[in-house]
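Written below as structure tokens is the structure these notes are about.
Note that one protein chain is taken out, while the other chains of the complex remain in position.
Here is subunit A:
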Amino acid sequence: MHKRAFGTVSSAAVTCVAALALSACGGGTTPSTSSTQPAGQSSSTTTEAAPAPSESTTAAPVRDANVDLVIWTDNDRAAAVKKYADQFGEEQGIKVQVQVAPDVRANFKDATNAGKGPDVIVGAHDWLGELVQNNAVEPIPMSADVQAQFSPEAMGATKFNGQIYGVPYAVENIGVVRNTALAPDAPKTYEDMVKNGQSLMKAGKAEGVVVQEVGKTGNAYYTYPYLKAFGGGIFAVKDNGDYDPNKVIVNSAGSVKGAQQLALLGKEKILSTNVDGTNADALFDGGKYPYYITGPWAIDKAKKANIKYAISPLPTIAGGQMEPFLGVQMFYVSAKAKNKAYAEEFVLKYVTKKEMQVDLFNIGHRPPALKAAYDEVSASDPDVKAWFEAGKGALPMPNIPAMNAVWGPLGQAGADVISGKAKPQERFDAAQKEIVANIKKG
């Protein structure tokens, strides 16, 4: 776009190489946002509330040598984290610094490699595999009675190879958000949604039935619930609860059954590859779509658009119960922390406090991972209860590195099936082959 006015050939060409080298230094696999939803999918809808100012800069914060504990977080959570970091600092008589870092995932990995990383980071659970691969984080030996204070789903997401790597504080997942002006009742089945939506369209009250991000390259995060409804999914689960990268089940009978449902919905124009992260919110907030399959990140905008909404769990489809992926937000301790003792003390004694979990809830409005905090906030906030119900019993999004090889192929397979460009069985066989080959290449 910006052309180089003085570019001689050699310098232009060398810069290209340089740019690639720099981007390599900047890490960057799936450029994840603050939300656990993979950003490869669409960052615009998953970033919460205001876009962080951090997006304009990519440089990681510089560590202050005179500080006893350094915590990295994104902009949204910084205020709540700082409040308790200050408390902790006062109690211990030390200086704690909370730094707002852009792209925590990549910057943390690189800074830690260079020995300049923070002691604690706040991040999503699906970064875990990558961070373990690079020895950037280490297990947190949490005692059994502390573990019992958290929801078992959240604890499950903090584990890699059987070890706990972080203290969770929030859980997020998708559900059905409905416009109560058009759809007063929570849908029990997908078929109900379609029936109601189509009659609304006939009556001229609606322009479509369901808003769901698909996009031209697809979105595996939203495809998964359809596969899971019939016992399919992405990876089989090992005995210890970990996903098994060697057992990809993208073309299992259950997954293909889900893909057939996607094809059907695409054919009926319920789902469309023309709906993507850039327009999904606007479509629902226009008030002409009764149902929106999405997560808590879409609520703020709907509220601003004065949409009367209600949240319910994903419905059954052709008799199978759809189930979303769980995303968990947690506090990690760096494996190369300069202040490991303070870091462990902070995450184990402070992040496990009810007050801190409630304050963090007030920023992101995700159900807290600590049972006591959840009980407190769900008593007064029907939304959080609804999100929690929508995620009950769901499995965490895979945190193994092999997941990196899944997003592209599975997303595209879903898009091709919805757009009718390919048949479910063949297309998901091809996706399976691609994924397995990519993982083998590892």
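As a convention for this text, a contact is a pair of C-beta atoms (placed from the backbone, for glycine too) under 8 Å apart; a residue touches a chain by one contact, two chains touch by 3 or more; residues count from 1.
Throughout what follows, contacts and distances are computed from a predicted model.
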Between "Methyltransferase", "NADH-quinone oxidoreductase subunit J", "Maltose/maltodextrin transport system permease protein" or "Sensory/regulatory protein RpfC", which matches the UniProt record of the unshown chain? "Maltose/maltodextrin transport system permease protein"
Among A:Gly197, A:Pro245 or A:Gly391, which residue is in touch with the absent chain? A:Pro245
Go through subunit A and note every residue touching the omitted chain. 1-5, 7-22, 24, 27-30, 40, 68, 92-94, 113-115, 129-130, 132-135, 138-141, 143-144, 160-163, 216-217, 245-246, 272-276, 278-279, 283, 335, 338-342, 344-345, 348-349, 401-402, 404-405, 407-409, 411-413, 416, 419, 421-422, 426-427, 430-431, 434, 438-439, 441-442
